[in-house]
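Mind having a look at this structure? Questions to follow.
Missing here is one protein chain; the remaining ones are kept as they sit in the complex.
Each chain gets a letter, A and B, in the order it is written, and its residues are counted from 1.
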Amino acid sequence: MLETIIQQGVNALQLGSYYSLIALGYCLVYGVLLLINFAHGDIFMVGAYIAFFCATAFLGHYGLIDAGMPGWIVLALTVPLTMLLTSGVGIFIERVAYRPLRLKGANRLYVVITALMMGIILQYGNLSMLGASRKAFPNLVPRVLFEIGGATVTSLKLASIVTCFLVFGLLQWIVTRTKIGMAMRAVSYDKFAVPLMGIPLDIVIVFTFFLGSSMAGLAGLLYAMNFPVLDPFMGALVGWKAFIAAVVGGIGDIRGAFIGGFLLAFLEVFVAATFSSELRDLISFTILLGILSWKPTGLFGKPRTTKI
Amino acid sequence: MALLEITNLTQRFGGLLAVNDLSVHLEGRELCALIGPSGAGKTTVFNLVSGFYQPSDGSIKIGGVDTRGMKPHQVTALGVARTFQNIRLWNDMTVLDNIKVSQHYRLGYSLMDSLMRTRRYIDREAAIDRTAMELLEFLGMRELANEFPPNLAYGTQRKVEIARALSIKPKLLLLDEPAAGLPSSDVVELIKLIEWIHKEFDLAIWMIEHQMTVVMSLCQWIKVIDFGATIAEGTPEDIRNNPVVIRAYLGDENI
Partner (left out) sequence: MSPRLTTPAALFALLLGLMALTQTGILGQYEQTILSTMGIYMILAASLNLVNGYMGEFSVGHAGFMAVGAYTSSVVGVYLFVPDPFFGQPLLPMDLAYLAFPLILAAGFVAAALVGLLVAIPSFKTRGDYLAVITLAAGYIVKSALENIDVVGGPRGFMGMKKVVMGMEEMISIPWMLIWIFIGVVFTVWILRRFVYSTYGKGVMAIHQDEVAAEIMSVNTNKMKLVAFMLSSGLAGLAGGLYAYLIGFVNPASFTILRSTECLVMVYLGGMGSLTGSILAAAIFTLMLEFLKPLEQLKWVAIPMLLIVLMQFRPEGLMGNRELSDIFPKLKRFYRFK
C-alpha cells in the first residue's frame, strides 16, 4: 500500500514538473504583460518537436552528422539547443504578433485572441507540414532504476523532477536577485512607469519570453524523453491544464504557478488511481473550478482592487 | 427618523484603519460637506454608505433601515444616489440611455415582458423614457439626449452624471468631488446648479469637495476628517478658522 502511494507520489511529482515548468512560463508572461499567452502550451509542443529533430539530427538520421555519437553527448547538446531554439520561436511570436498590438495600445483582448489563434496555427501548421503520423523520440540515455521505499523510480523521472526544482530555484533567484528580474517585477506593477525610469521595456519583455519559452522547450524535451510519442496536439491539453494550474496557484506569482502545477498533478494522479482514469480530466477540472470559485484570484493570487 | 444615521463606523483594510469611529447624523434636505486632506478616508465613507464595502464595525442606517449586508443596488433602491470622483458614465450609451438604465430598480417589468413586448413593457418603457426626457428638459439638457458622453465637454459630462444620479429620485445625493477637474467658470456654474437642485428637488446633499469656494458658499454644515476620524465639525465659519483643521491640511496652524 505504502509502495503504491510512494509510486503514485513520484508519478505525480514527475507530471507536476512538466505542468510547473509550463505554468512558470505562463506566469512570467502574465506577470509582465498581463497577457495570457494561450500559445504557450503549443510552444511546449514545438519544443518537444525541436528536441526530436535535434536529437535525431545528432544521431545522424539526416546524414548531417555521422552516426555514432554517444547518447549522453547528444542529450548534452540537445538540451541547450532545444531551449535556445524554442525561446527563439517564443520571441518571434512576441515580435511579430504581440508587439505590434502592444505598440498600438490595443485592447488586451485583441492580444489574447491573437495568442489563441497563434496556438492553433502552431498546431495545424505542424499537422500540415509533418503529417498526422506521430514521431517517436529516440532513447538517448539508458534507464537506471532506483528503489525508494519499495517503489521503482527511473532516472528519467528523477531527472525531470530535479530539473524542475532547479529551474524554479534559478527563476526565483533571477526574479528576486538580479536587476533584470527586478525590472520584470517593476513592469508587472506599472508598465508605463518603467520606461520613464530608464528601463528598456522591450528588453525586459524579450527576456521574459526568452525565459518562459526556453522553459517550455525544456519541459517539451523532458516530456518527450519520458513519453516518447509526439503529436501536434500534445501541447493543447497539457498546455491548457498547466495554464489552469497556474491560474489556480495565482497567476502573477511564480510560487503560485509552481505549486499550482504540482497541485494539479497530484489531483490527477490520485483521482485516476482512486476512481478511473477516464474521470481524471473531469474531476480535476471540476475541483479546479471549485477552487477558482472559492478564491477567485487563485490560491496565492493578489486580488486586483478597483479604485472607486 | 434621520435620513442618514452613521454610528461608530470603522473600516479596516487589512492593517490599515481607513475609517475610525465615525458618526454622522443627517436629516432630510440638509446640504453638508465632508472635507479633509487627501487620503483622509472620505471616499471610503461614501463607498461604505453606497454599500460597496461592508463596515468592519459600526452601523449605517438609511431612513431607519440598517444597510448591513445589502448590495449596492439595494442601497440605491433605498434612495441613495451618488456621483464619482472620476466620471463614470457609460461611454458607449447615449445620455438618455445613461439616465434610463439608472431606473433599473424600478423598471416595473420582467424579462418575459421585455421579450414578449407585453402591454406592461410598452407602457413602462414609455414612462421611463418620458421621465428621463423630462429630467433632461428640467436640467436644460434636452438637446443632449442622443449624444455620447465622450463627445461632451467635461463640465457637461459632470452635469450628466449628476442628472443620472437624480433620476434615481434619491432622498440622499452623494457628490464625490463634483468640482474636480472643472475650469473655474464651470465651477461657478456647478455651484449654481447644486444650489438649484437643492431647492427644486426634495433631497439632502452630502458632498466631498476640495475646492473651498464650493464648500463655503453652499454648505450649511461641514465635517472634517483626517486619518478616518472626525477632527472638527461645524458651520463654515467655525471650520474656516479652526486651527486643528488648518494644521491637518497645511501641517502648521500658523500660516
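One rule holds in what follows: contacts are C-beta pairs under 8 Å (C-beta built on N, C-alpha and C of every residue); 3 or more make two chains touch, one makes a residue touch a chain.
Because the structure is predicted, anything quoted here is derived from the model rather than measured.
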Task: Of B:11, B:43, B:76 or B:157, the residue in touch with the unshown chain - done: B:76
Task: Which of B:21, B:125 or B:189 contacts the chain that the document leaves out - done: B:125
Task: Given A:57, A:77, A:116 or A:186, the one touching the chain that is not displayed - done: A:116
Task: Touching residues (missing chain, whole complex) on subunit B - done: 50-52, 71-73, 76-77, 81-82, 84, 88-93, 97, 100-105, 107, 109, 111, 114-115, 117, 121, 125, 128, 164-165, 168
Open item on the list: Touching residues of subunit A against the unshown chain: what are they?
Closed with: 30, 36, 97, 100-101, 106-107, 109-114, 116-118, 120-121, 123-125, 127-128, 236, 240, 243-244, 247, 251, 278-279, 281-282, 285-286, 288-289, 292-293, 296-298, 306, 308
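Simple rule for what comes next: only the chains that are shown with their structure count from here on.
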TODO: Just give me the whole-number Å value for how far the CA centre of subunit A lies from that of subunit B.
DONE: 49
